[in-house]
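What you see is the complex with one protein chain gone and the rest in place.
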Amino acid sequence: MNMFVFILRRLFQTIPVMIGVTLAVFLMMHLIPGDAAKIMAGENANPDQIEQMRENLGLNDPLHIQYLRFVTNAVQGDLGNSIRTSRPVTEEIFSSRFAITVQLALIGTAAAVLLGLVAGIISATRKYSAADVGIMLVALLGLSLPNFWLGIMLIYLFSVNLGWLPVAGWGTWEHMILPAITLGTGGAAIIARMTRSSMLEVLNQDFIRTAYAKGVSDKVVIYKHALRNALIPVVTVVGLQFGGLLGGAVITETVFAINGLGRLIIDSIRAHDFPMVQGTILVCAVLFVLVNFLVDITYRLINKRIDLN
Amino acid sequence: MAKTVKILEVKGLRTSFFTDEGEVKAVDGVDFSLERGKTIGIVGESGSGKSITSLSILRLIEESTGRIVGGEIMFKGENLLQKSKKQMMAIRGNNISMIFQEPMTSLNPTLTCGEQIAESIRIHQKANRKEAWVKAVDMLRHVGIPSPEKRAKQYPFELSGGMRQRVMIAIALACNPELLIADEPTTALDVTIQAQILELIKKLQEEMGTSLMIITHDLGVVAEMCDKVAVMYCGKVVEYADVKTIFTNPKHPYTVGLLNSVPKHDQDYEGDLAVIPGAVPSPFNLPQGCRFAPRCPHARGICREELPELLDSADGDQVRCWIYSEKWEKQEEEVR
Partner (left out) sequence: MSMTTTTKTLLEVKNLKQYFPIKGGLFGRTVNHVKAVDDISFHVQEGETVSIVGESGCGKSTTGRAILRLDNPYAGEVIFDGENLLGLSKAEMRKKRQDLQIIFQDPYASLNPRQTVSQIIEEALQIQNIVPPKERRKKIADLLQTVGIGTHQMDRHPHEFSGGQRQRIGIARALSVNPKLIICDEAVSALDVSIQAQVLNLLKDLQRKFQLTYLFISHDLGVVRHISDRIIVMYLGKIVEIADKKSLFENPQHPYTIALLSAIPSTNLEKKRERIILKGDVPSPIDPPQGCRFHTRCPFAFDRCRAEQPGLYKVDGEGHQSACHLVENGQIDFSKVPSNH
């Protein structure tokens, strides 16, 4: 199967996922307690105004019609207007917040990958050494520490006590360091453990022995022969991590007072801003699906053997 | 007649693995030698230590589990066990090469065949990328792979088992080594492909003058390929002899038993196969005395008490069995 057919097929496979995502987001609006029209019309609205709002929102139409309208509008980039600001939801999302969250997630992923890979390789090549045991202990710690707690501790240490880095906000590279570490730690721990076990498995394989028998040095065996093969399962984890980081961003952005999508969701939920919540979640979900799609293609590019299946 | 030169001489080689249950003496005092341009076969069943012997020669035993604990490996008069790590790297793939049993798993799945051959050339011959590639394609042609330019760019999974083993051979012979160690080179292959590969190894050995060491459990392959044979049992060589002697006049009871228990495709049978009773002893619980004694039809008292030495016979062959010592006649015959 060639790459083109694969990409097409993979794209087709995202269709049911997308339908599921939009359906879930759409139904959410109808399942959560409270009357959306009532809330949107404002606290002091009279029944007529509420009925008018319901009519405006199309809430009196059958559910499937509503859903179709929602999807049709969404595809055209119309996710409704925010209740709080009355500006279009898409505008609110894509003006700056989207970029900030994607930036944060990317930096977090980069931190996770860098730390995770280096730690994993050191661990695998020095199996059972003090370094290995230490790294795996730290990794276990990193997995079990809650994000918000780690973030607060980092702020306390580096910003409040040492005064090296800003407490909150977004803008310069100094602002990015603590959130990236907060966000990346969990991923780094998972990637480190994954890299270690994957490397150990690969280092035990016959072709590693072949490489040594050719007179290849340890370094080349590890970085050229082993790592390339060990990375195959790690790539999938990195992709999943990136998706997870979007979720983690909600907490991290709140802790560091960053005006990204995560904070937008929280603020919108507090303000009962339904269209905003709905739109933001939809954008995040689509981003997640897109990232997974890209990961699958990358996976295939590295692992040529998939062709066989 | 020109004096024959020993390219490889293994003396008292001992390799052990250290497990939670204790030390496993996988290779326990192995001696044999190989003359330049000749072929030796190391034969034995699983657990005999034949593969570990071959890995020990290139010092490829994984350090975390095992170690060469004694002996000498003389390659062209120099002891490989005294070489530095760097010196060993310069020898591997250059002076001594190795091919392995599983062509499926012995090639790196993420590198093209050409890259894997070229790597070896670049390490040992200081060739640049382009020169090495040209030579790699040449090697593929040399080992009988059709349209080598195309194949060089392919990944191992795109090739059949037989083709992959040809690529392995191309990697091993790329730097024209003096000694080639082939560990079960055809065991994973079908017979018609095995015949192709054996023929190829023979042809290349003749052209390049390579000395060859074949590790196998297949006595047919030994008969086909080898000049000398070392039969191993439980980490020791029990018989070392000319190929003709092994097949026509084997001395050690284990060799005899092994030959008789192979069902042959070119011989008719009546009744049952001759068998060696029992099974190979556990490496943690080796018998005192001769290790084959519990399964040997001729064993007498001394066999169970004392381990026999490798005895030289008049024709240069060696056998590790009390039957061929002076002490034997003094032993009481046992009714079995």
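In this document, chain identifiers A and B correspond to the written order of the chains, with residue numbering beginning at 1 in each.
Everything below uses one rule, namely that a contact is a pair of C-beta atoms (placed from the backbone, for glycine too) under 8 Å apart; a residue touches a chain by one contact, two chains touch by 3 or more.
In this text, all values refer to a predicted model and were calculated from it rather than measured experimentally.
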Field: Touching the absent chain when the full complex is considered, from B:Ile276, B:Ala293 or B:Val319
entry: B:Ile276
Query: Among B:Asp20, B:Glu63, B:Asp266 or B:Glu329, which residue is in touch with the absent chain?
result: B:Asp266
Field: Contacting the left-out chain in the complete assembly, out of B:Thr19, B:Ser160 or B:Asn176
entry: B:Ser160
- prompt: Which chain B residues would touch the chain omitted from the figure, given the whole complex?
  reply: 45-46, 160, 162-163, 190-196, 198-199, 217-225, 243-244, 247-248, 257-259, 261-269, 272-277, 279-280
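To be clear about the criterion, only the chains that are shown with their structure count from here on.
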Message: Considering only the defined contacts, which chain B positions touch chain A in the complex?
response: 58, 60, 64, 89-94, 97-98, 100, 102, 105-111, 119-120, 123-124, 155, 157, 168, 171
- line: Counting only contacts in the complex, chain A reaches chain B at residues 127, 205-207, 209-217, 225, 228-229, 302-305, 307-308
